[in-house]
Each structure stands twice: as C-alpha cells, then as structure tokens.
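A single protein chain has been removed from this complex, and every other one stays in its place.
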Amino acid sequence: MSDAPSPWKSFQAKKEAYLAYARPWEKKVGSFLTFRPEAPSSAGSGPSGARPLEGLPFGVKDNIAVRDFPLTCGSKMLADLVSPYDATVVARAKAAGASVIGKTNLDEFGMGSSTENSALGKTSNPWDQSRVAGGSSGGSAAAVAAGLVPFAFGTDTGGSVRQPAGFCGVYGFKPTYGVLSRYGLTAYASSLETPGILAKDLGLVKTVFDAVKGRDPHDQTSLDPESQPVRPVKTIAVLADLADLDPGVKAVYEQTLVHLKALGYTLVPVTLPTLEYAVPAYYTIATAEASANLARFNGIRYGHRPVYAENPEHLVRQSRTAGFGNEVKTRIMLGTYVLRSGFQDQFYTKAQKVRTLISNDLQKVFDQADLLLTPTFPVPAFVHGDKTMTEFQQKLADKFTVTANLAGVPALSFPAGLAGGLPVGMQFTAPAFCEARLFEAAAAFATRVPVADCPGTSLDWSK
Amino acid sequence: MYQTVVGLEIHIHLNTKSKAFCSCLAEFGDEPNTNVCPVCLGYPGVLPVLNEEALTQGYTVARALGCNLSQRTLFDRKNYFYPDMPKNYQITQFHDPVGRDGKIEFQAHDGTIKTIRIHDVHLEEDAGKMIHAGDMSLCDYNRAGYSLLEVVTEPDLTSGEDAEAFLLSFQRLVRYLGVSDGNMDEGSMKCDTNVSIRKAGEPLGTKVEIKNLNSTRFIKKAIEFETKRQATALETNQRIVQETRLWNENRDVTESMRSKEGSLDYRYFPEPDIPPFLPDAAFWAAVESRQVELPLARKHRLTAAFGLSREQGDFVAESRFMADFFEQAAKESGNGLAVANWLMGDVQKELNHFNLSLEASPLTPFRLAQLQKLLDSGRIHIKIAKQLLDAVFEQNKDPEVVMREKGLEAITTEEQLSPIVDKVFEAHATVVEAIKAGDARQKGFLVGQVMKATDGRAAPALVNSLLAKRLG
Partner (left out) sequence: MDIGELETTAALAQIDLGEGDLARLGDAVSQMLAYFEKMNALDTEGLQPTTHALVKDNRVRPDIVEPSALADDLVDRAPEREDRFFVIPNVL
C-alpha cells in the first residue's frame, strides 16, 4: 500500500489552483455545509516524525465536533451551534499533521440513506448530479469522490459510511466498535455507531486509521486494537442466496466473485438465517437509543429557541417541534414507543436478544471463512426524490450493512466496478479487530479492478 | 387504631472531589455555571466518564448496610424532561444496582434496637438547580452531575419518631464511613418519605410520597401529619389517592402536588456509554478496607468496655472522631468513665468558650489522658486539673508541661511539706499552743493555713498526718 498521496502535500502551496478546481465542483455537488479551504483549522503540533498526515486537508461530517467550526448535524435545531471542542478522531488527525477544511453534509443527525434528510443543504452524486450521494455520510463521500479532499470522516451507525462510499465509488471503512473513539460524535445510536473513514486511496484509509485509532479516556467504550495473528486471507464466505438485487449490482457482484477466485481465494457458500431480522432489530435498537440521545436538544443551553414561550415545557416542545425534521421525529417517536413500559419487552429487549443471535450467526460464518463478501447496498445511487425508494424501502435496503453494526465488527465497502456508468460498492466484513484482513483483500482486488475516477475529477491543480 | 408504615428513599451526595461522570469540581456554592463542561451541560458528542471513587463509595455503603453486592453493576438511563437535567435523562442504576436486600440495626426512639431492611443501594447523578425569579427561571448546572447515592428502605418503620431516629443513625453511618457529610440543611442528604396506614394485620394501604423534606424534624412531623390525615380520610370513608405531596414547612402540613397522571414512564434502559463494571480483587479489597466499626456496634462496645451510661455511650459514639478520641484517651488513661465525663462536661465548656470543634482544638487524646493520669496518680487535684485543661486550650501545651512551669504539682512528701508547716506553726504559735493544750477545734484552722500556703497543692491526707504527728 502506498503512503499518503503526494499531490495533496502541495495543497497549501497550490491553494489558488485548488480553489479554481474545487469551487465549481463544490457548487455542483454541495458536499459541504461549511467550506473553509482558505482558512483551514490549524494542524496539531505533534512531533514531525509522528505526523503521517502532514499537510493533508480533510473533511469532517457535520455531526462530528471540530473546535470553532459549526456542528449542525444537518438540523435546524443546531444550525447556529459552533463546537467548543474537538472530537478525539479530529484532534488526533490534527496532531498527525492534517487540517480540517470543511464540515460535510449529512442526513439530519445521521438518520437516512440519501442525505436528502439534511435540513441545511442538498448534496448530489459527483458521478451524476441528478442522483443522490447516499447517506447519511453523503457529503463526505461526495467530497472525496469529487477530489475535494483526500479523505473525510463519516459516521457509521447502520452503514452510513459504507453505503455513500459505494454510491460515490470510494472506500468506506467502518472499524471494530470502539477502536475509533466516539467522543465528539453526536450520538444517534450509541451502542451501534462509530466514526468511519472515506478515501479514494486504500493506503490512506489505513494511514488515517492508524493515526487516530485506540483507547480514549473520554470514551469508556473505546478500545485498543487487538493484534491478531497475521495470516493471509484464504477463504471468503459468500451468501448462498442473494435476492432482490438490482441487475447492475448483481452483475458487479458476480464479476467480483470471478475476480476473487482468480486471485486465489476460496469462496465458501454460507447462509445467514438471521439476515432478514437484522434490519428490524437494528431499527428497534437504534431508534430506542436515539430517543434518549436526542432528548438533550431542548433549546435551553444551546440550539433552536422559539421566539416566545409561556412556560418551560412550551419552550422545549416548540424548540423540538420546529427544530427536528420529519424523519428525526419519526425515529424519536418509534424509539420512545419501543421503550415504553408494556412494549419494551416485546420490542426493545427482543431486539437485543435478536442482536445476540445475529452475532452468534456471524461468528459461525467466521468459523468457516476469513471474510464475508456481500454487496454494500442492493441498488446503485438513486435519483433525487425517487418515489420508488421510499424512506421505508431505504431502511429495508440496509440489510447488508447493519449486521456489522449489530455485531460490532469491522467492514469495508470497496469500489467494485460500474453499472450503467454508476459505481457499485461491495463489502467485506471481518471478525472483530481483524481490520487487516479487510485491507489485504481489498488491496488484492484493486490489483485487478483499479478504482475508477469520477469523470471530470483530477489532481492536475497540484502540479 | 391505625398503624403507620413508612419507607424512605434517602439520597446522599458522595464525597467525590470531581463529579460522577466528568472531571468538573464537585463543590457547593460557587458562582453559577462555573463548574460546568460540555459533558455535564449535555453538549452533543460528549460521553459520561465514570468516576471510580463514586463506585467505591457506593459499594462501601452497600456493604455496610449488609446488602448483596452486585458482581456486575450497570448503569441505566431514566428518561424524563426537566429543565434542570441537561441530557433529559438521568444516569442511574435500575437493573443492576451496586447492592440489594440489605438490613441494618438502629436504636429506635424508645431505645430498643430495631432492624430495617434495605431494598437497594444505587448510584446516580444529581440535577442542576433552578431559581425562580418573577416571570423567569434561572438555571445553574454546577450541581448537575454530582455523585449521588440513593438508599431505598423497605416499609419497615412504624412512626415519625422512628423515622427520625433511623435517619439520624443513617447520617452517623455515612459520616463514619467518610462517604458524605450528610448535612440535610446544605442539601447533601435528602429524603423522600412513603407513608401509608393500615389496621393491625391488614395488608399495606395506599402509599403517599412526601417530598421537600429538608430536616429530620420535618420528616417526623410530616409522617405524623400524614398519619392523621389518612386516618381521618379512612374514618370518613374517603379513598386515599396514591400521589406525591409536598411538605409545607410554614403551615406544617402536606399538600397535594398537582401531577400529570399517566405521563410518567421512565423507559429505563441500559446506558450504552458506560460498560458494565465487574469488581475485581483489588476493588473488593478497597471496599473492605473502608469498612469501619459501625456507630451502633461501637457504642455498645465502648459502653460495655468502659462501663458507660447510655447517655455517655450516645455521646462518645456520636461521631467517628469523637469515638476515636474517646477510645484513645480512655485506653491511654485507663479511666474511660472519667474521660467520658471530661468530654461531656468541661471539655464541651472549653470548646464553647473558645468556639472550637474538638477536631480543631488543641486538646488531643494524649493530653486528656495525661490530665486524667495526673489526677488519678494524685499529682494534682481536681481543681488544678480544671486549671490545666483551660491552660491546654489557652496555651496549646501538654498539661504536665504547664503543671511543671507553673509549679502546680501536688506536695506529696513530708520533706516538701515540713518547712511549710514550720512556717505556719511559727506564724500561729498561740493556736498551736491551744491545740496542744487540748483545743482540738482549732485543728481545721491550721489545715486551712497549710493549704493556703501551698496554693492548695498539698495532699490533704499528708497535711492531716503531718499535723497529727507534730501536734502529738
């Protein structure tokens, strides 16, 4: 794997050329809610030997805190909030020499698969601006694919890094739960989510990961990576029956199998009998946690404040009613309901048990193979406002990605080819702490199918 | 006749330097919103970071209350909206509290020893404070996130007097353990009270919760008021409503708090941000090392060992400092009864006079024991002893040092006393002659003169025997 790509090292020196390239692109795709390439955040002051990201600009999803940058979460609720602190992953990336140039668009509070649930901006897919960039980390994926940043942080609660990465033809990496600190990530579903990394260069994904990973005193659920015995990946599990795939995605999936075989991997057909329960279990748990996590937004200490309120409850209700969008309200209502006494056992507790079952199921797969391969999402990027892809159907389509969040294991969406001119992502899932396997197999795959550049993007400005 | 049934929910602020889930200073009475950070103000993205000391203190109390201690303790979120609670959920313990099913003895109002069962002991965080000022309320979050411990008793108390006695004994317990100052007037101990009544042998009646009780006296009064109110209601065929009532300390009555019935559903679920805690050997050892002899046991032991009265026992066991002080001085001097008398009498007078606490005073167990030993060995008498105690407070010196410096030691040998007697005999030759001639009535005059000449330091027995010898 290569080191950080050299063209980006001249970012500061070639600022004018960069801006001339970036501005029109940003205008087309709308990946950022805040874009400050002229005045990026200062990089940290770690020792130069320990500055593997020296000189690199990066983007940060706008639900991750960057000191003195807005932290809107794509919501009217927080449209005016400026973060007083840095998230741990951001602080560590800065210490490694990188600087933030903007905050990327997202579905409000990370709730969605298209970035169309952002209350503050519209993001389009750089490959086809009539289409969405995916979500919820759609802005991060679009910024990377359009060549506006070499890497960006996203957050992945149920696929929110991997799915937009797949839609935009870049790598989207979700590590083992806890290995990247959640401190500074605006909580949506605490037990499921993690920061993730998006980049077009696989080596850079790994470099960024190594620079920011590990235990954090501000996050008691954070973990040090475990060193796993290094052994080459030999076997890859594939699902015996894959229904409901878009024909384009299916075609890329089948070509992927051919390439993997050609690379010498043994494909092991497996079944995941609990796969069809992953989405209901995921949404039950995610919305339950969200209902509590989003309770803090009440307009008293910060955030959207109604013009007039006659009493405290009125103030809080007006703040929340006006500050949250429909999808967020729907999820808060769902989550509140599944925790209510009388319903909690039937929904929330049941889902947590199903979660145990799904983890056990996945463990059985990893008893038979080193990695699991699935498509990242059943369809390629859909068009803005697509009525065939309702909110409900978008949720059902999360079935390949949510399993990794429920089990807390790492997964990587990699660009596997094009279908009808649109990128299609495939996903490797590995056992906990076995990130190395993901990188190894994806790097091998890239020797046969190099990552395609989005038409019209280039790094010529850096010359 | 009705029986009163009382259960208590006691909250104490733990003695942690920092808050329960962030590193902000946990201190009372600072400028508003100075001890706040993104965590305790509920900013987006921050996470609770559990303070180990709060856990240790929580387990220490649960252990002292004889609870089954949790081998795997977990936090939960209790969901409800209130402006003083920044996250609009409270981190507490619902499913796996640090301890359950304990019991503890206390001395009831009538002096008998009773046992109260403990339902559970759990850790949680406090909320901020609101000050109502006209058409606005002012929120101060300095207190938000303080470590709180809640102790829930079973409904085992049967009167306001016993509830007060139990609370005072619980207050002593947490002070002995060093986990809280237990001051109700400063809000570091609070108590909600559940009261119901029933006829003997009948099942438990409908309970009423009383809040806003900030002294043990109010708790006693509120229980007594509530017993009468509920009895009157039953006598007049009214139903007792399960509700929360507030104590009105100006009117000495409980008043119904208008509640939004049915709107409370706390939706407890495990706090995903804090992993479960499984005490290890080192943790258990720390909890064990913090156990102390509990106040009641200590009182019983000291009373028996030193032959104290009930009143003296209560006095010396009131605080751990006093008990340690007493026990050390009693052992050192070999006269516990006298030490207890000193502590309850002259020492209290001196403390009041100098406006000092025993902790802050120059009196030490060593000094008090020394004073009593001087007295018991006859080197001083009681009058001198009181002078020396005063001198300890005035000069911060050992009693024996003061005694030497001022020459206050008793005259106990003939060699010392003879020359003084000689002088008295010389000065009062006619009296001496009269006595020798048989007028025994005047002997007392001579004794008085010798005592006067020695500033009262002469041992009376020695004076008597020497005079008898000289006068033949």
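Which chain is which? They are A and B, in the order written, and residues in each are numbered from 1.
What we mean here is this: a contact is a pair of C-beta atoms (placed from the backbone, for glycine too) under 8 Å apart; a residue touches a chain by one contact, two chains touch by 3 or more.
What you are looking at is a predicted structure, and each value in this text was computed from that prediction instead of being measured.
Asks: Which candidate, A:36, A:122 or A:329, sits in contact with the chain we can't see?
Replies: With A:36, A:122 or A:329 as choices, the missing chain is touched by A:329.
Asks: Decide which residue listed in A:276, A:367 or A:453 touches the omitted chain of the complex.
Replies: Only one of A:276, A:367 or A:453 touches the chain omitted from view, namely A:276.
Asks: Of A:23, A:261 or A:353, which one is in contact with the hidden chain?
Replies: A:353
Asks: Which listed residue (B:9, B:105, B:181 or B:265) would be found touching the missing chain in the intact complex?
Replies: From the options B:9, B:105, B:181 or B:265, the contact with the absent chain belongs to B:265.
Asks: Using the document's contact rule, name the residues of subunit A that touch the chain not shown here.
Replies: The list for subunit A reads 81-82, 84-85, 176-178, 191-192, 217, 220-221, 223, 274, 276-277, 279-281, 283-284, 291, 295, 298-303, 305, 309-318, 320-321, 324, 326, 329-330, 332-334, 336-338, 340, 346-347, 349-357, 359, 391-392, 395, 406-408, 432.
Asks: Please output the residues of subunit B touching the missing chain, sorted low to high.
Replies: For subunit B, the residues touching the absent chain are 16-18, 23-26, 31-38, 41, 43, 49-55, 74, 79, 81, 83, 88, 131-141, 262-263, 265, 267, 270, 272, 274-278, 280, 283.
Here is the rule we use: only the chains that are shown with their structure count from here on.
Asks: Going by the contact rule at the top, pick out the subunit A residues touching subunit B in the complex.
Replies: 63-65, 71, 73, 78, 81, 83-85, 87, 182-187, 190-191, 217-221, 288-289, 291-292, 295-298, 300-302, 312-313, 316, 336, 339-341, 344, 348
Asks: Mind pulling up the subunit B residues that touch subunit A in the complex?
Replies: 38, 41-50, 77, 79, 81, 83, 86-89, 137, 139, 141, 265, 267, 269, 272-275
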